[in-house]
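Note that one protein chain is taken out, while the other chains of the complex remain in position.
For reference, chains read A and B in written order, and residue numbers begin at 1 within each chain.
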Amino acid sequence: MLPFLIRRLAGLVFLLLILTMLVFGLSRALPGDVAAMYVGLKAKPEQIQKARLELGLDKPVHVQYLRYMGRLLKGDLGISLRTHRPVARDLKEKLPLSLEIVLLALLISIALGLPMGVVAAFKRDTWIDSAVNMIGSAAVSLPIFFLALLLQLVFFNWLGWFPLQGRISTMMEFRDPLPAVTRFGLIDALLAGDLEYMADMAWHMFLPVVSLASIPLGLVARLSRSSLLEVMQADYIMAARASGVGETVLFFRYGLRNALSPVLSIMGLSMALMLLNTFYVEQIFNYPGIGYWALASIFSLDYPVLVAITLVLGAIYVLSNTIIDVLRRWVDPRIK
Amino acid sequence: MKDELKYKHLAEQAAREHRRERKIRTIAFLKRKSAAAALLVLVLITLAAVFAPLVAPYPDQGKGAVNLGERLQPLSGKHLLGTDTFGRDILSRLVYGARVSIFGGLFIVCAAALIGVPLGLWAGYSEGAPGVVISRIGEILISFPAVLIAIAITTVIGAGLTSAVIALIIPWWPWYARIIQGEVLRLKRMLFVEAAQMLGYGKSYILFRHLLPNIMRTVMVMMLLDFGPAIISIGLLGFLGLGTQPPNADWGLMVWEGAPNLMQQPWIAISPGAAMFILVMAFNIFGDNLQDYLDG
Partner (left out) sequence: MKMRSLILMALVLLMATLPIPARAGQKNIVYATSADVTTWDPSASYSTELTYMVNIYETLIRVNPPGSKEPFSYILTTGMQASDDGLIYTFDLRKGVKFHDGTAFNAEAVKLSIERTKKIGKGAAFIWSDLEKIEIINPYKIRFIMSKPVPLPQIAASAYASYIISPSVIDKEPAWFDEGHECGTGPYMLKNYRAGESWMLTRFKDYWGGWEKDQIDNILVKISNDSLVKLKMLLSGQAAIVNAVPSDSYKAVRDGKKTKVVYGPSYVNYIVFFNTARPPLDNVKVRRALAYAFPYKDIIKVAFDGKATHSRGIVPKGQFGHDERVFQYTFDPQKAKALLKEAGYGGKPLKLVMTYVAGNQAETRMAPLMKDQLKKIGVELELKPLSWPAQWELGKRAEKDGQDLFLLMWWPTYSDPYETLVSLLGTEKKTLWNFAYYSNPEYDRLIRKAYETVGTDRQAALEMYIKAQNIIQKDAPAVAIADAKTAIPALRRLEGIVVNPAYPGGLFFYQMRLR
């Protein structure tokens, strides 16, 4: 296990190194005067020149890159061209907000998708099976931006059950903010003992989480169903079946455990996919996380922010895959 | 790395075991109602896309001509799906937008397979250095958000469907390379390949004669199941203004254009969104059925 982890971490470092080079190189190679963007609208030539010196853009690209890497090691990701705030600071504030809804969506997709898939497999070729199959296909076929708009239309406009936008009710925002301990809103509210705040946040998270959960839910349901069906045809199950073990016992005792591995294997990808989908969901629900920030930065070509977001998404992708591989080894001893 | 999977491929099933050749029982397959319905939808939408100028009630408006006399009309006999803020017939725009989805999706999937499959074959067959290099490159490209690639490309060659398609192919092909590589490694250990090697057949002969047919089936299923995600991805970029440019029609772009009117004129955004959903769903159902059938 340990050599495996070390190999994975080394891979991560290597990946991040290449990513920084690529993104950094791109941000310098692409048209778009970084200094002019930093100065902002109606910049004067002499101001742009001044900013160029201030940002060290007069140096050769490799020197700029080395400087960037040097600062990166100290946790400094540069200054946003658009807001002039340290990127690392904004990242620290916004990433937890997005991770919170993404993890909740992941949790929900497993909590609902797995039982759905299991029941469908257990009741194979019944109406339940077809229904799960249909729901699963529909869930993965809904374009996320369309789903988010639909949810808004139905649950806010027509039914009025859920709030339209934001992280907390505007009335709550007139109060002083909670102390940021973990930076995960729900946990911080719990730590502060403010259940009202917590409930309000959960209420606001509901629609964004549902939008994000749709695709992984469909994947988990479909994949758990098909991998269960496959496992139940495996030789050892056949053997057990032949020796007179009951079908239900077989199913839950042996089948389920072995069918989990493929389901786990798509979790890492689902994480990455959901983080990208926050770009859309957070925009539509006005949820101030990393996706909202990324989109705003995309349209203003805020390179330092884009570099940081690429790095973070890459790192999360690799890390979550590593965690999942560890879990899979634990669940399924056949994997070497 | 062999344990990572593209989310929708379920390629583990597709690639599982080596499969026996089987005669294609087309009729039995099509008897499955859902598959037939899905196929029908696909055929209809494709036909509409191909013959857009004939199918669209107002071809000019489908291509972007404005019609200010009939702005924001609700559904009616004259405009079956209503009109948008420029008075353009939504149905006509849907028909033209279908071209982007169908042909864009087709192009992405084919290009990804054309790049990914040979590289995957090479990586899997020769093992060693090429395999490592290709999978490393693939990993980097995969962890690069397509949106960022799209921006990079649009700042160089400008926004448009071409940029969007290129931006999507770049992180797409590694999935093919990766899965084919795994498949080749598995097949290589199979008896018939070893037997062929012992009989003295050359590497390339084995590769093309024995591995390729086995792999083609996996690739076919993958491509079919990839159509949906490809269409949605084009829509996602279109939604952000990084794909097809106005006044041309594109379903993602149409949802974006219609979103501000969602409260008063919901049909503008809902029609293209629903069209996209139906098309992707049809591809998924058809792909699932085909896969079940091939796995049999």
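To be clear about the criterion, a contact is a pair of C-beta atoms (placed from the backbone, for glycine too) under 8 Å apart; a residue touches a chain by one contact, two chains touch by 3 or more.
It should be emphasised that the depicted structure is a prediction, and the values quoted were computed from it without experimental measurement.
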item: Omitted-chain contact residue, chosen from B:Ala65, B:Ala196 or B:Leu294; value: B:Ala65
item: Of B:Ile90, B:Val117, B:Ala159 or B:Ile180, the one touching the omitted chain in the full complex; value: B:Ala159
item: Sites on subunit B contacted by the missing partner chain, in the whole complex; value: 64-66, 68, 71-72, 85-86, 154-155, 158-159, 241, 245-247, 259-265
item: Where the unshown chain meets subunit A, residue by residue; value: 31-33, 36-37, 39-47, 50, 82-85, 90, 93, 111, 156-157, 164-166, 169-174, 176-177, 195-196, 198-200, 202-203, 206, 283-286, 288, 292-293, 296, 298-301
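What we mean here is this: only the chains that are shown with their structure count from here on.
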item: Between subunit A and subunit B, centroid-to-centroid distance (C-alpha), Å; value: 23
item: Of all residues in subunit B, those that touch subunit A in their complex; value: 3-8, 10, 12-13, 16, 136, 139-140, 142-148, 151-152, 155-156, 228, 232, 235-236, 239-240, 252, 255-256, 259, 262-263, 266, 269-270, 273-274, 276-277, 280-281, 284-285, 288
item: Subunit B-touching residues of subunit A, taken from the complex the two chains share; value: 14-15, 18-19, 22-23, 26, 30-32, 133, 137-138, 140-146, 149-150, 152-153, 157, 215, 219, 222-223, 226-227, 230, 262, 265-266, 268-270, 272-273, 276, 279-280, 294-295, 298, 301, 306, 309-310, 313-314, 317-318, 321, 325, 328, 335
